[in-house]
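Report on one structure; see the data block that follows.
Omission of a single protein chain aside, the complex is shown with its protein chains in their original locations.
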Amino acid sequence: MELRRYIVRRMIQVIIIFFLILTVLFLLFRLAPGDPVSMMVDPDMTQEDAEILIVQLGLDQPIGVQYLIYLKNFFTGHFGFSFHYGEPVVDIIWNRLPNTILLFTTSIILSALVGVFLGKIASWHKGKKTDSLMTIGALVTHTLFLPWLALILIWIFAYKFGWFPINGMISEEVWLDPEAGFIAKALDVMYHMVLPLFTLFLIHFGAYLLIMRSSMLETLKEDYILTARAKGLTEKVIRDHHAAPNAALPVVTSVGLSLAFSINGGALTETVFTWPGIGRELVSSVSQNDYPLALACFLMIAGVVLVSNLVVDVLYAYLDPRIRY
Amino acid sequence: MAILEVENVSIGYNTKKGYLKAVERVSFTLDEGGSLGFVGESGCGKTTIGMALMGLLPPNGSVREGRILFEGKNTLRMSDEEIRKIRWREMAMIFQAAMNALNPVQRVGNQIAEAILVHDLSIGKEEAMGQVEALFELVGIPRDRLRDYPHQYSGGMKQRAVIAMALACHPKLIIADEPTTALDVIVQDQILGEIKDLQKEFDLSIIFISHDISIVADMCNDIGVMYAGQLVEFGPREQVFESPAHPYTKALLSSFPTVTGKKSDLIPIPGETPNLVVPPTGCRFCDRCSEPGPSCKTETPAWVEIGPGHKTLCCRC
Partner (left out) sequence: MTESDSSNRMTAKEKYPWITSFLEGWSIFRQNLLGKIGLVLLIIFALMAICSYIPPWISPMYNPMTGVDPEITSCTPPSLRHWLGTDFMGRDILSQLLAGARIAFMVGISAAVMSIVLGVSIGMTAGYMGKFVDTLLMRLADMIMVMPTLLVVLLLSAVFGQLNIWTIVLIIALFRWPGVSRIIRGQTLSLKQRPFIEAAKVAGASHFRIIFMHIMPNVLPLAFLFMTFRVTSAIITEAALAFLGFGDPGTVSWGMMLQWVWKTGHMFQAPYWLLPPGICISLITLSFYMLGRAMDEVLDPRLRKEDQTD
């Protein structure tokens, strides 16, 4: 019951923050140099179409009314038309969003799980070779420059060895083949996902490893660990059932705090691997001055970060009864 | 018959500043069903003794010499696995609950059941929970709090849960390390009373560690006074109370309000405890002693029998 109340409270906070972001972006685009019409209406449109769009977006109205229309359009899914694709922005977003979520969530879950597991092992072997190797490995991979790492991985595993595709998310021959079933298509996507996923994983797991390691070492000094030892539990049970669940809590917090950082990395990875996600769409829309698409992509990314933040908080509350009750 | 014999035990820690001699040549015996209290300031080594008895010294600590005979077997010679098996089953510990002795992310009932399950492989989870319920009744925690988490308990309830946990495997010996510190006086009184009742009911042997000499006197038949890693006075409580021999015991007695509430001035003990990396020669209490003799600084004190079972480590007695 208490958990539900906590979730509701956090959801309200998320909605308020999103609303503020929405407002700030509106002001940003209206206060920018140049007139709003040139920012929201494709210069290549016919005069007639442009006028219809101007009315639809309320660009002929005073700014207060414009804001209300902007909000209404947002909640009814009218994001305008992309200059570059000439399609409704909302269609492009819906097409790209799942791809981003797939890559983003898989990479975070994978790196957090592996980071926690390896961090636990490193703390068991504190001061020994395993520990120093892991700590140094984590430091080095975590500080690699992501786009560069992506290029190097493509160079080695896709170009030299030819084990994986150089870029993209699907192979046309599989998807155009009418015989290919769901499994074949899923396998094809997974095959394309290996390198982007590995890139994100390498960058992220190190931070979680280091946090888990030091958190584990701190937790092992707690009194309840002494109690557990006094109870005659084996060392393995003490570490896995008493220390690890407590030590993992700061890792969960840090996953939440680093989400914004992770989505930056996600956008870079998508761009280098031409993974058809929202981050890559944001990058290309910015370079093509496709303002409506850029605005919508940014809002969606902010939404993804906020929602994942909420999910992480709920997970934390689930893992720590002190928050839940 | 003696359940526990400690002979000439010295314990030390490797620290950054050097080897810290936390406990030096301590010997005592505890009879089955008996109760023994250790009293002294923080850092005098009383907790270290408790941890050494349980085999729970931290990695930088070790027993340098001596023997600890539990039911005639030397626990210092046992392998980790052997000592793990007698922990809690034979001797258990009541920790200070205010110190986070319970795991914050596990339900209290499960934490106690875990202790039962690890030592009795023949019973299942449900039976163990049934036993925990009985233990809760024994220490006076309502049954419906079994599935709560530690932070939902009050300080007194946490302490009761810790006591219930100590009793879970029906041990013969219980070591209670400051079990009531940080509780308010009324709860402290209730809990001490409960421990006394439980001791009688289960015929437990108890080692009671506290900085408060009045509590120790209330709980135990024998009292050991510790100072700077050494046992300085040992004897039946009546004797230690009525005719304290060591100047430190005298000072301790006058620095606490008496149990009976007798009016007397509380006298603080001046000075600080000595550095245990390089302990002073001669008597360690000399610098703070109210009546030091001429040879105290140089002469190593020896044990002096004062009465039956009452002895002290003082040059001037």
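In order of appearance the chains are A and B, and numbering begins at 1 in each one.
To be clear about the criterion, contacts are C-beta pairs under 8 Å (C-beta built on N, C-alpha and C of every residue); 3 or more make two chains touch, one makes a residue touch a chain.
What you see is a predicted model; the values in this text were computed from it and never measured.
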item	value
Displayed chains contacting the withheld chain	A
Sole residue of A:Ile211, A:Ile225, A:Ala244 or A:Ala317 that reaches the chain not shown, by the stated touch rule	A:Ile211
Full-complex contact with the absent chain, from A:Leu102, A:Leu144, A:Val174 or A:Val237	A:Leu144
Identified contact with the non-displayed chain, of A:Ile15, A:Val65, A:Leu133 or A:Ile152	A:Ile152
Subunit A residues that touch the omitted chain in the full complex	17, 20-21, 28-29, 32-33, 39, 136, 139-140, 142-149, 151-152, 154-155, 159, 204, 207, 211, 250, 253-254, 257-261, 263-264, 267-268, 271-272, 279, 282-283, 285-287, 289, 291, 294-295, 298, 301-302, 305-306, 309
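Quick note on the criterion: only the chains that are shown with their structure count from here on.
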item	value
For the subunit A and subunit B complex, residues of the former touching the latter	222-224, 226-234, 237, 242, 245-246, 249, 319-322, 325
Sites on subunit B touched by subunit A in the complex	54, 56, 84-89, 92-93, 95, 99-106, 114-115, 118-119, 149, 151-152, 165
